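With one protein chain removed, the remaining protein chains of the complex are shown where they sit.
For reference, chains read A and B in written order, and residue numbers begin at 1 within each chain.
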Amino acid sequence: MDLTVGPNAFFWTAEQQTELYAALETAPVDRVVLGEWVCSKRLPFYQDQIPHWISGLMEAGKQISLTSLALITLKRERKATAELLEMGVEVEVNDLTALAYIPAETPFSVGPLINVYNEGTLIWLAERGAKRICLPPELPLDSVRTLCKVAKDHGVIIEMWGHGRIPLAISGRCYHARLHGRTKDNCQFACEADPDGLDVQTLEGTPFLTMNGVQTLSDTYACAAHQLPLLREAGVGALRLSPQSVGFVDLCQSYRQLIDGKLTPDALTRTLQGIVPAQRLSDGFLTGQRGVDWSGSTSHI
Amino acid sequence: MPPTSQSIPQFPAHLARVLRVLPLAPLSLSLTAYARRVAKTHAGLFRRLGEHDHASFELAPTDMPFVLLLEPRGGDPKVTVTRRAPRADARIAGPLAALIGLVHGAYDGDALFFSRDLVIEGDTAAALALRNAVDDAELDLSEEIATLSGPFAAPMRRIVSFAQRRTGVCLTRPEDLAAW
Partner (left out) sequence: MVMEIVCPAGTPAALRAAVKAGAHTVYCGFADETNARNFPGLNFDRAEMREGVAFAHAHGSKVLVAINTYPRAGSEALWHRAVADAETAGADAVILADPGLLAYAARHHPGLRRHLSVQAAAANADIINFYAQAFGVKRVVLPRVLSVPEIAAINAETEVETEVFVFGGLCVMAEGRCSLSSYATGRSPNMNGVCSPASHVEYHEDQGVLDAKLGGYTIHRVGRDDPAPYPTLCKGCFTAGEKTNHLFEDPVSLNAEQLIPQLQKAGVTALKIEGRQRSRSYVAEVVKNFRAAVDAVDAGRPLPTGMLARLSEGQATTTGAYKKTWR
């Protein structure tokens, strides 16, 4: 089982990202997806650094992909997406628009924000050149099992959301800007202050969601530790870890140890608790009644 | 016209007081007979209830001194009229005119709900299923009641026509568009 580091969802400075990708060079992960996933307005702040991050990680032996945006509407976003290919690394499609620019049979990978729910779509993508698909986090284990079988026949590697706040929705509207009484065009980068997103609570004060500009994520950090044997048995080839601002490299190491059998799921969750105290975990999309459910022994660690 | 709180007629309180002494058992029997007729003539209504066809519904006209317990029982329906709120899976409450207007398709359930002329409690999915099934059935209560027989038929017809005259409650299905 491989480990993939997903694209950073939040608005970090170029320095924060440089630090992350430098640290990942020596981390026990196999693959790193970089680039802007959420909001095209963030790109100019660090775009020129991306080639440096890529070359450093490549020299360290990591496989690299560049993500497309999750929602492409504007002309400059279409242009930026078309230009992704020119970087010479594999593109991870997170809005099908990117496919319009990828020549037939050029290999690409598919990110968790593409709706791959069934065999038909998987096969269509495979015939179009998909080599690796990170399935939508919403998928239940039964679907994962079915899709892994089909993927194997088509030479596609299946990846699952392993750890991190779950991307639940993308919008044309920026909620951070709205919260500050601004429009998206005049957002003044309100999301910059929240390196792991902004907590959103229900009227009872229960933590529920996380606001990240145009993206909405779960409050809980997904953690597939307890499902690892099931995912392995299903034929899942990689787990995706989503960057967080604190202790991410330690987290990668812990997941590596879990996969290698050197750490139990409970020990892993204790480690996670040490990294981000009072965080809530979930794994309900895979085996629970609903996404927010957690199958671990402690409900709120 | 779409409803607002102002536009939904209330059943006059003095008439409601008269109904307080009404014997309920015959009313229950008549309504059950009516519901069974509907089950025959509009079998689709009960099919539409799907998994909710064995739920129980309290229909509570807030301007009347009694409530109805509707049990579809998978197409063998039973209606009980009671003075006290029964135990039911779902409760739909509102002025009699709103409830009847819903049945006749004169009002939209969502609009009545948003304006709080209609209150839904309990199993919301069952309540929605009932509302949607009834909306599709295109029932006409006064026409159906006109064909009722039995000991309670005549007084019921009198009550209905009296109530309609006095309140403007929509007891007859509105005519289709003139252009049609």
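Following the convention adopted for this analysis, a contact is a pair of C-beta atoms (placed from the backbone, for glycine too) under 8 Å apart; a residue touches a chain by one contact, two chains touch by 3 or more.
Since we're looking at a predicted model, the values are computed, not measured.
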Task: Full-complex contact with the absent chain, from A:Lys152, A:Arg173, A:Arg232 or A:Lys262 - done: A:Arg173
Open item on the list: Tell me which of A:Asp2, A:Glu119, A:Asp250 or A:Asp266 is the one touching the absent chain.
Closed with: A:Glu119
TODO: From the listed residues A:Leu20, A:Leu34, A:Ile50 or A:Ile72, report the one that touches the chain absent from this view.
DONE: A:Ile72
Open item on the list: Counting contacts across the full complex, list the positions on subunit A that touch the omitted chain.
Closed with: 70-75, 77-78, 95-97, 99-101, 113, 115, 117-125, 136-139, 142-143, 146-147, 166, 168-175, 177-179, 183-185, 198-206, 208-209, 211, 216, 218, 284-285, 288-292
Task: Residues belonging to subunit B that touch the chain removed from view - done: 2-4, 48-52, 102, 105-111, 113-116, 119-121, 123-133, 135-138, 176-177, 180
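Note that in this section only the chains that are shown with their structure count from here on.
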Task: CA centroid of subunit A to CA centroid of subunit B, Å - done: 52
